[in-house]
Structures are given as structure tokens and as C-alpha cells.
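Of the protein chains in this complex, one is absent; all others appear in place.
Letters A, B and C mark the chains as written, and numbering starts fresh at 1 in each.
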Amino acid sequence: MKFLKQNWLVISIFLLVSLLVLIRTFSHKNFRYDAVKWAAPSALGTNILTEDQIPALSGDKLLINLGNKAISNQQFRDITLDINPESLLEKTNLKLIRRNKGPVILYSEESSVSARVWMVLSEMGLKNIYILSNDATINNR
Amino acid sequence: MEIRRKFSALLLLLSFVLALLPLSANRSFTVKPDKLLSEVLNEDVSFTVDQVAEFIVREDSTIQLIDLRSPEEFRKQTIPGAVNIPYHDLINTDPDIWLNNKNIRNIFYSNGNIEPDYALVYARGLGYTNSFVMAGGMTEWINTVIETKFEGDRITARENTLFEVRRRAGEMFTELNNLPDSLKTRFLESKKFSAKKLDGGCQ
Amino acid sequence: MNPYLAGTLLGIVLLLAMFISGRGLGASGGIKYCVVSLVGAVNRPHVENSTYYSTYFEDGRKPLTNWLTLEIFGIVAGGFISGALSGRLKLKVEKSPKISVTRRLIFAFLGGVLFVYGGQLARGCTSGAALSGMAVLSLAGFVTMIAIFGSAFVFAWFFRKNWI
Partner (left out) sequence: MGPLSSYFAFPDWLNMLTAFLIGTGFGFALEQAGFSSSRKLAGMFYGYDTTVLKVFFTAAIVALIGSQFLSYLGLLNLNQVYVNEFYLTASITGGVIMGAGFIMGGFCPGTGLSALSIGKIDAMVFVAGGFTGAFIFTETYPLIEGMATAQYKGPVKINESLGLSPGLFTLIMVAAAAVMFRVAESAEKKFARPEITNELK
């Protein structure tokens, strides 16, 4: 008690700063610290998959169809979820993505939609997010 | 004495927290995720190649085309007025050097789609709301602006202006890309950004 | 004021300078800007012929409205406010009782000449290079700080008669 009374200012400043740091680090409502780090896979191209690479991935796969056209390949049907990109960040959908243990694969017939969504999700600190691209030439590297 | 102890303890505690943080001088997204998502899914963040062609023909000084491809590809063929910032460089250096002019609309493009869309979200996430993309990239540019020929009997006034713009933009494109290599390199070099110098120090 | 509290206050001012203007504090630079604008007012052709001076007048800039110049006017104002609040306003020469006023003033003058000269050479004095430099972890700041204090400790022996 005496210790607290003597050092209340030191303790309260330290707790306040630590609290702010913890909120910043673990908050789900905000983007994570260091944009460069989270964007790195996009610069390396490691976040792009083709259909035949999917079976090789380990863990529970979740395919999210952001577009209007169904994926032609039948084998992915039971792991596919149709989500409208606008409602992707709604609580229930986001929970689904966060809870999924394994790769989350984004698909849309418009590759720009999946690319934009990928960047948003990655900057929120989600790892293991991929873009499904059937057309190997779509991403000319 | 007493103050010194308390003070040293506080500073040590705080710097201990700092030592645990993955600190770097890199930036983080500042907007809220849902706001950013609805912003970048909106149609008005992308321009069609025809709109871009019109900017070029009008020599619009409020837009800046940014070519995200590799320097080799950029030297081989590029859209008039574009500057080259390879996507990798955009991510790995402070983008403020390039994007800080709020009076200019920056339009990203690459060969296809994906990379400009990353760049769009990245730049807007960091607060550069003056960022746009050219839908379809170079592929679409070549298909639409350079290679479409008018076919048919009658032409409406609107079609006429559209084709006139495409023809002019196409001419400018061919002219630039047919320049002898040395001249072209010099022209493109002259369009390079020079790193913004920070003001400070005591000089 | 307790030195640690005063240091915190100074640190907060420095942090504000970084947060608002993206730069550290400075003093010798402001003195130079004043001199440059004085020389510019007195002898314009001289300024235009010199490559060093003319950089300070490029694009119609005025050295007198530079950030650093305004800042050192602020230092004088801030010092006055603080002195007035603490009742320290008094016209006097502060010196060791063992030395004469003339000796103190001559050394003060020489010290000023050397300090600003060295400060401009090192691109910042104790505030611009050492203090602000250390706050941004600049290597230049640490080297300058060590050079200033290290050499001052050495020279202190030669000038001890002036102070103790």
C-alpha cells in the first residue's frame, strides 16, 4: 500500500502507456502496425494460387467466392462460401475467417476485387490468405 | 534523489516495453478497415482506359500515371507521361516521396489487374485518398486504345470523339515507344521523381 | 525546477517539434539565418556572387522567415517569460569572483565565435545535432555529443581558472 501511494504517478503512466500499446497490438477493429510487413507477400507473389495448388495446402481450407460466378471446379464446392465483398467485414463473416484454421482463399471472377480484399484482410493481421487465380498470366511477373 | 529513482524506474519500464515491440520506422494503415473496404470497392476509384486516354490527349496536369511494372518492361513500352515505380519499391520505401501531392490524382497500372489493386488499397490505407487505378492495365490499354478499329457504316458523334481520342492517344503511344533507345531512356529519366528532402537540422 | 522535471519538459517540447513540424530543435542555425539575412540586406551583390550565401535566397526565400529564425525569437521570448515568472530578471555579468568582468566578457565572446562556427561545421550545435539527433537515434547526434562533451572535459582543465 505504501509502495502504491509513493509511486502512483509512475505506475499510472506505465499502465496507461502499456494499455494503449496492448489495445493497438490486439485490437480487431484496427489495422495492424507496420503496413510493409503485412503487404510483403503481395510483393513476392507468394499469395497467389492456381486451382491445382489448393489440394496441396495443409489445414482446413476455406474458399470464399466474392463474385457472382460459381467456381467451375466441382471438387471445391463443399469448402466454398459465397460472401458479398461489401459484407465481408461484418462480425459474423469476419469471425468465420478468423476462426478458420488453415488457408483462406479468395476468389472472384474480377481479380481486382480479390486483390483489394486480400490487402485489406492482410493489413488487419490475418495470415494465410490467398488469391485464387485461374489465369496464370493475370499476374504478370 | 527520490525523483531520480522514480524517474529512472519509469523510463526503464517504458523502454522495456519498447524493446519488446517490433518497432521500425514503417507506417501503418490509419483508416478503419470497414471504411477502407467500402471505399476501395466503390466504382469511382478506377478509371477506364478511355478516360486515361482522354487525360493524356488533353495533357491533364492533375493526373499522374504510375507504372508499377519492372524497369525493363517500362523501358520497352509505356504509356506517355507515366512514371515508373515498381510495385516492390512502392511497398518497401516511404511512399510519401511519390504520393504526397494532394492536388494530383495518382493512377496506378500494371500489365493486368492485381498489383494496381494492391497499390490502390495500400496507398488509400495510408491516407493517400488521391489514389486510383486504371482498370485492365496495359493489356486493356493495348486492346482497346491501340488495337480497336472502327467497323461499321455509321458513326455517332460520341463514337467519333471516342475514336478520335483513341487515335490521338495511340499516336502518342507509338511515337514514344518507337523513339530510339537512347532518346527514350533520356526522356523517361527526366520524368523520374527525386526523393523529397526533409526539412530540418540546423543548416 | 528539479533537473529531471525540467528535462522532461524540454523533452516534451522536442517531441512536439517532431510531432508538429517533423524536425528537431535548433539554435545555431537560427543565428546563422539572422546573419545571412543581415549580410543580404547590407551587401546584396556579395550575397548573389557567393554560392554559399545564394542558396539561402533561392526561389525568393527569405532567411528571416525561416523556421529556425522564428524558433530562436521564440527562445528569447520563452526565456524572458520563465525568468519573469521565477523573478530572475536582472541585468548583470555572471562570473567567478576571481576574474575580472573584461576577462569574462572576452572569453564569452570567443566562446560564442567558436561555438557557432563549430556548430555550423557539424551541422548543428548541442540542441540541433546532439539533443535532437539523439532523440531520433541519429549516429551524427551521438558522435557530435561525444565530441562536444569529451573535448570540453579536456579543455576544462586549461580554463579552470575562469570558473573555479
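The criterion applied here is as follows: a contact is a pair of C-beta atoms (placed from the backbone, for glycine too) under 8 Å apart; a residue touches a chain by one contact, two chains touch by 3 or more.
Quick caveat: nothing in here was measured; it's all calculated off a predicted structure.
Asks: List the chain C residues touching the unshown chain?
Replies: 1, 3-4, 6-25, 27-28, 31-32, 34-36, 39, 50-53, 65, 67-84, 86, 88-96, 104-105, 107-156, 158-160, 162-164
Asks: What residue numbers in chain B mark contact with the hidden partner chain?
Replies: 1, 4, 7-8, 11-12, 14-16, 18-28, 30, 94, 96, 100, 102, 127, 198-201
Asks: Could I get the residues of chain A that touch the absent chain, sorted low to high?
Replies: 17, 20-21, 24, 33
Definition applied: only the chains that are shown with their structure count from here on.
Asks: Is the chain-to-chain touch network here best called a line, a ring, a star, complete, or other?
Replies: line
Asks: Which whole number of Å gives the spacing of the CA centres of chain B and chain C?
Replies: 42
Asks: Just curious, how far off is chain B from chain A if you go by their C-alpha centres, in Å?
Replies: For chain A versus chain B, the centre distance works out to 24 Å.
Asks: Using mean C-alpha positions as chain centres, tell me how far chain A is from chain C in Å, no decimals.
Replies: 51
Asks: Two or more other chains in contact with one residue: find those residues in chain A.
Replies: Chain A, residues with two or more chain partners: not present.
Asks: Indicate the residues of chain C shared as contacts by at least two other chains.
Replies: Residue numbers touching two or more other chains: none in chain C.
Asks: Note which residues of chain C are touching chain B in the complex, please.
Replies: Contact set of chain C toward chain B: 2, 4-5, 8, 22-24, 26-29, 67-68, 119-120, 123-125, 127-129.
Asks: So in the complex, the part of chain B that touches chain C is made up of which residues?
Replies: Touching chain C from chain B are residues 3-4, 7, 198-203.
Asks: Contact residues on chain A for chain B in the complex?
Replies: The contact residues of chain A facing chain B are 7, 9-10, 13-14, 17-18, 21, 29-37, 39-40, 42-43, 48, 85-86, 88-89, 110-113, 115-120, 123-124, 131, 133, 137-140.
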